[in-house]
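Just one protein chain is left out here, and the rest sit where they should.
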Amino acid sequence: MKAGPPFRLGLILLLAPIVLWLSLLVILPHIDMLLISLRVRVAPRVYETSLANYVEFFTEPLYWNTFARTAIMSVTATAMTLLIAFPVSYYIAKMLRGRTKNLLFLLCLVPFWVSELVRTFGWMILLRETGIVSNLLQWAGLTAGPVEMLYNDAAIMIGLVYTSLLFMVVPLVTTLDSLDDSLIEAGYDLGGNGFAVMRTIVVPHAMPGIASGCIVVFMLTLGNYLTPILLGGKDSLWFTDQIYTQFITRFNWELGSAFGFLLLVLSSIIVWIGLRLSGQTLSESVK
Amino acid sequence: MVSGAPANDVDLECRRLVKRFGGLAAVDDVSFTIAEGSFFSILGPSGCGKTTLLRMIAGFQYPDEGDILIKGRSIVSVPPNRRPVNMVFQHLALFPMMNVAENIAYGLKRRGTPRSEIAPKVQAVLERVGLPDSGPMRVDRLSGGQKQRIAIARCLVLDPALLLLDEPLGALDLKLRERLKVELKELQSQVGTTFAYITHDQSEALVMSDHVAVMNEGRFVQVGTPQELYFDPQTAFVAGFVGDSNRWTGRVEDADTTGVKVVTADDLSLLGAPAGAGGLARGDRVEIFVRPESIILGHDATRLGAVDNRVRGRVENILFDGANSRVMVRDGASGHEIMVTLPQTGEFAALSRGQEVHLGWTLAQAKCFPAGDDAARAGAA
Partner (left out) sequence: MIPSIPQPRAFRVTYAAYVALFFVYLMAPLAVAAAFAFNDSMFPSLPWNGFTLDWFVGDAEPRLGVFHDGALTESIGISAFVAFWVTVLAVGVGLSNAFLFERQTFPFRNLLYMLMLAPLVVPGVILGISILVFSNSIINGIDNAVGVEIDALRPGLALVVLGQFAFITTITTLVISARLRKFDLSLEEAALNLGATRMVAVWTVTIPYLKPALIGAGIVAFLMSFENFNTTLMLVGSDAPLTITMYDRLREGSTPALNAVSLMLMVVSGALALLSVFVQRNRGGR
């Protein structure tokens, strides 16, 4: 099947689309972005190669504060997603059986099929001053007047965690599902209490799922744009918003490209570290 | 022998075929012919090169050397889809997205057979394989045996010069396999198409074939009728691979025209007949094969009659299996375990473990082959 000269032609025909796709839409654009980030405009239509854009990033506190804030918030959101999703995943994987289990698992996937815009819109209706939560609090007599719950870090966090849950629950349920019940029983049988069994048996077993879930969630959160902007408002100080501002509002493509490249590097480094720590490959994690 | 058949009656001829993978020859200088209308089997252990050979005939592998002729015409440069041979694949390869009739019509459509002719042809072949009503059925609704017949029907409808079968019974359970062996043989004699069948199961090959080629390490070791292979093996490999045998290794003590005297590794002295090509001389290392059914069993030595080899031993185990029952006897002198067919005469119905018995066999039934015969040949190649 594989040998014979005519199929080399087949190979070329099959290679052509992927080479065109990857080179024209992925590789060359990123190289071009890197080159543009390394130049400054000295006069109209006259450019010089320079590191000025990167220097500006490090000398202007707003920029690298936003950068650091985005990274820290992303790490926090990842940790919170893990903390919230783990008990639920464990419940689905280990406490439930049969149809209920499949149903609840499918229910966890529902938000994925709905546009991020719609999900965020839902949160805006819930959290705004005239929203459901505010009304509920007033009705319960917990607050005297309407409360604005949008446009703060907590709102951003709620939205980010919400968007990320699916990508945490799926790998966690998959790995927890593969843990044999008898291992947990043996843990108890040998005198462990609930906490000890969790720490010494369940968590180590679920580690690959935890790692790949965290990597994907972090990556998506860092590159998120919609949720921080809509739920955090004008002062969300999210780095992708800085990139948008440089490109579209200020038309400073050189600085914007530098920002884009920095975000890409940060994202890649964290993903790489995560893969190294968990001993996984990229192809396993994206599945 | 097949090779003696006149040229116009020959369906397939392979001339000095060689196929190498890396430096290793999977098929090593194989030549043979298959007579028209016969059932020809290629029998060999897994990895002996039989699948490669079949795939070269089908056109999925290109031979490094040699020629393949069908009805006297070379087909080596003909692509697989234009060869007048069809193949029943190991796992049948019925198309799961088509029903039975569509599966059978597939080849006719590729040939551009007019629509109006396809349906009657499909129906005719379905009747021929005994499944006239299965046309609209889904393939995955068929039983293992039915799938088998549909896979054959899909080829037969194209009226091939030669039908290749790649261990099609391998994936089935034992009972079904036993039945299909018989069915397949009957089907072949009915339709008269030439079958080339490969298998690692010696029983399949012996039951169904007109001629069998035993293949080992890329070469044909012996080609012959099932009877020739069973009763007159030409090498130690064939003797060991076809049918069950008791086997000893030893050294020739004395040789004359009537036979050889061999002393085995466990100091048993046996008389045997040299078999295969080339004679035996004093000091040669040999392997001796004795079929369990050629050993005479007796309660005392006098009942054995005129035999050249006599052994006294104790019953170690009785393996009762109806007509195939065997007794394992431990030779008192050498400690060698000997397998003997248990006669169904009732004389030995009361045989029990530990009982003393006498065994005997004639010189002609102990076949002596030069030891390491096949290994030496493979090494020289």
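For this structure, a couple of remarks:
Labels for the chains are A and B, by order of writing; each one numbers its residues from 1.
By definition in this document, a contact is a pair of C-beta atoms (placed from the backbone, for glycine too) under 8 Å apart; a residue touches a chain by one contact, two chains touch by 3 or more.
From a predicted model like this one, the values you see are computed outputs, not experimental measurements.
Considering B:Gly66, B:Pro80 or B:Gly170, the position touching the chain not shown turns out to be B:Pro80 (whole complex). In the full complex, chain B touches the omitted chain through residues 58-60, 79-82, 85-87, 89-91, 93-99, 106-107, 110-111, 138, 140, 154-155, 158. Looking at chain A, the residues touching the absent chain are 1-2, 10-11, 13-15, 17-18, 21-22, 24-30, 32-33, 36, 84, 87-88, 90-91, 94-95, 97, 104, 107-108, 110-111, 113-126, 128, 130-132, 135, 162, 165, 181, 184-185, 188, 194, 197-198, 219, 222-226, 230, 240, 243-244, 247-248, 253, 256-257, 260, 263-264, 267-268, 271, 282-283, 286-287.
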